[in-house]
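Shown here: the complex without one of its protein chains, the others still in place.
Chain nomenclature is as follows: A and B, assigned in order of appearance, with residue numbering initiated at 1 for each chain independently.
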Amino acid sequence: MSTKTSAPTQTAADQAVSKFLEYTHASTAAYFDACVHCGECAEACHFYLSTKNPIYTPIYKLQPMLKAYKRHKAPLSSIKRLFGLVPEQITKQELEEWSPLVYDSCNMCGRCTLACPMGIDIAFTIRKMREGFVAADIVPGDLRQSEKNALETGSPMRVQAKALQAQVRAQEKDCGIAIELDKKGADYLVILSSMEIMGYPEVIGSLAKIFKEAGIDWTISTKAYEATNVGIQIGSWDTARTLVQRVVDEAEHLGVKYVISPECGHAYSALRWQGPNLIGRSYDFEVIHIIELLHQLTTEGRLQMKSKNGRRLTLHDPCQIVRRGGLVKEPRALLNDVADHFEEMQGAGITNFCCGGGGGVSANSRAAKLQASAFECKMQQFNDIDGLELIVTPCANCRTVLEDGLEEHDSPLEVIGLSELLAQHLDHRQT
Amino acid sequence: MGHKTFSHAKLTLNSNQLSQGIAGVFLFMAAFLMLGSLVFPTNAKASSVRPPANATINALPENSSPQPAPKATGGFVPGNTLGNRSQTSFWKSVRDGAIGTRDTMQAFPSPLIQSQGQDWRYLRNNYISRYGGWLLIGVTGLIALFYLIRGRIKIKSGRSGAVIPRFSLTQRVVHWFTAVLFILLSISGLILLFGKHLFIPLIGKTAFGVVASASMQSHNLFGPLFIIATLTMFFVFLKGNGFKLVDLKWALKGGGFFGGHASSHRYNFGEKAWFWWAIILGITLSLSGLILEFPWLVGTNMWPLLAGLAHGGAALLMIAFAIGHIYIGTVGMEGSLEGMTRGSVDENWAREHHDLWYQEHNKEATGDHPPAKAQAATSKG
Partner (left out) sequence: MTFLEFVEGPAWYVAITIFTIGVLWRFLGIIAIGRRTDMSAPKGSASAGFVKAIFRHFLPRTIFAERTRVHILGGYSFHLGLFILLFFAAPHVVFIKAHILGFGWPALPRWAFIIAAQAAFAGLILLWVRRICDPVMRQISDWDDHVGTILTFLVMLTGCLALQESVEALRALHMLFVNIWLIYFPFSRLMHAFTFILSRGYTGATYGHRGIVP
């Protein structure tokens, strides 16, 4: 299932269809057969809500895969075919027309599942359907480029080990704590997203402070430092597996007990939940999200907040960490420790809106306009909180998307990562 | 208001309040019937709801029996009856509704023979069913004629491609919910009223008995739902349906159906008239229907009889209006239907048919900075 064994005679559409069928598992089949076309998923989708265009109804985005299932795989479809009651053959043109629906208008945020009376996991089915689009090579150019970058250099943004080392050195200087790279036998291995390394390097300093305070033995690898996984976004099993394998190999090589998944939504999903299935075995180490770890450290009393943030702030829930990762209480408990005025936005927690940039959308310039429009839903949530000053989010990608969107709206709101906020309130001088 | 009266009446069965409440609604039905008798005078004088008792004898179809019934002469009753003399004056007073007591049934004095039933049958068959049938045929014919002459009313300037919202999802759902019930009730109701003329010659009496029984069951089943639908529709569509001066101008210009331009707000005079007719007739149908379905709600037999007449009359009027409504909403006018399906209409459609509404919408949409176009429109209006 993971090797590209497409006969040369197969057309692009055929290749897509065979991938669709390969990824139509019992769950997917049940989803397709249970859908009653009620359209409630639209009510949950920020792409529909902000445009009111019915083509952005989540279940509609799955049409090509649904058609393939109904034509080739659905139980009793052979009897229906006798009466000509199965859908037409899928064409390449159709797939090309569908590509914007599959890649530009879905963050795979999974909010629609909550509205669905049948509990259909549309987001994960989109993830599976993208496999077919990759097989037919009908993929947005930017994502293709990111994939190429990631496979060649280890980073979708072509962040090289040298650049990482430079950023780590700078942070060491800033916070006055030594950070040992490639340390064998460390307890924890920290991996990061390119966005953090280049855009928000202060995260590294923050982690150094926190871990020193809590007495944690940790390291960063110069071989496997990239946490993001473009394979998950573009929908390529092979790429996703290769990228996960790099981290797994390095973690097992260094002999760490834990790999810390950084403040990045899909990275957590990729390594924690999809990774073992991608490489076909469980790990010799445990994957822990930085929020889980911080929560654990504070509840154990190893980490104590020395001051509180007086600003009125709210939490933006990254979909893959909260709704689809199950870490709902942890970030809230942490925020309550450091914030005097923590206010939840409408729908906070499991039903929160996506920032609009997940699932590869923010990396896909073709989707820029749509993404900006979808951001309106998020903006509304912020506007509904009186006197809001600061947005906290434990995802670097959400953070960039939110910052860009706020700038577009000339909003004075600031965005900060959760660990960074916590680090600010570990006042060493008082201990 | 009708709803309030009804719920009150439910608490005090047989009360006068119910009678008063319904009487108000029936008043216009009586007016309709009187109008009918003036416009279409017949040999049988039936200028009041309660014609003289002998009218029922005249009402018997002349060709109903080939042989005339043997005449009673000098008080002798023909045939093998108990006794052979009839006390003419006694039976006449009984026939006229004299109050008395009987050995069976009720212990209290009540009319011995309900002769109003005959009158009811006469009015139903000779007025409601006959003129109602002509009404439906006439309306359909007029619309067909209009279509032949005027054709489909197109959007003159073509479609702009831009749309503006017209009916909310709630409005659309309520509209179609009512529409579906209206159609189901119309079909079953028309079968009950005209079925014996149309079906018996085709399928025979036994088969029609089956069809009629089925129609009655479905009519009684869907009726109560229609009451809910009508009341909901009233509240959902009330806004914007008040009459204004511009509506008079619209009516005087014939709505622009025969050329020229007639200005209108969100709803034009025709739409407003239909709204109010639908509500008034809907309430009439609801109340009379309730009496027909639950006759024990009212004390005397008089009310069910009146309710039967009002129900038939109101239903036929409403169906006649609905035929026009359906025509103009579908084949009659380009771009109307989508307001009720998709909820939005083409901007050019709005400008041509509801110019004042279109201008208001533009003003609202542009907020504090109306563009030149909207400003010009405001100064004109």
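The rule is short, and it goes like this: contacts are C-beta pairs under 8 Å (C-beta built on N, C-alpha and C of every residue); 3 or more make two chains touch, one makes a residue touch a chain.
Every value quoted in this text rests on a predicted model; they were computed, and no experiment measured them.
When the whole complex is considered, the residue among B:Ile99, B:Ile137, B:Ala162 or B:Leu221 that touches the unshown chain is B:Leu221.
The residue touching the chain not shown here, chosen from A:Phe20, A:Tyr48, A:Phe133 or A:Tyr200, is A:Tyr48.
When the missing chain is restored to the complex, the residue among A:Gln160, A:Gln304, A:Gln346 or A:Ser365 that touches it is A:Gln346.
Contact with the undisplayed chain is limited, among A:Cys35, A:Met305, A:Ala372 or A:Ile385, to A:Cys35. Residues of chain A in touch with the missing chain: 24-27, 29-31, 33-40, 42-44, 48, 52, 54-55, 57, 59-60, 73-76, 79-80, 85, 110, 113-121, 124, 272-277, 280-283, 286-287, 323-326, 328, 346-347, 350-351. Listed by residue number, the positions of chain B touching the unshown chain are 169-170, 172-173, 175-177, 179-181, 207, 209-210, 213-214, 217-218, 221-222, 224-225, 228, 340-343.
In this section, only the chains that are shown with their structure count from here on.
Chain geometry summary: the mean Cα position of chain A and that of chain B are 61 Å apart.
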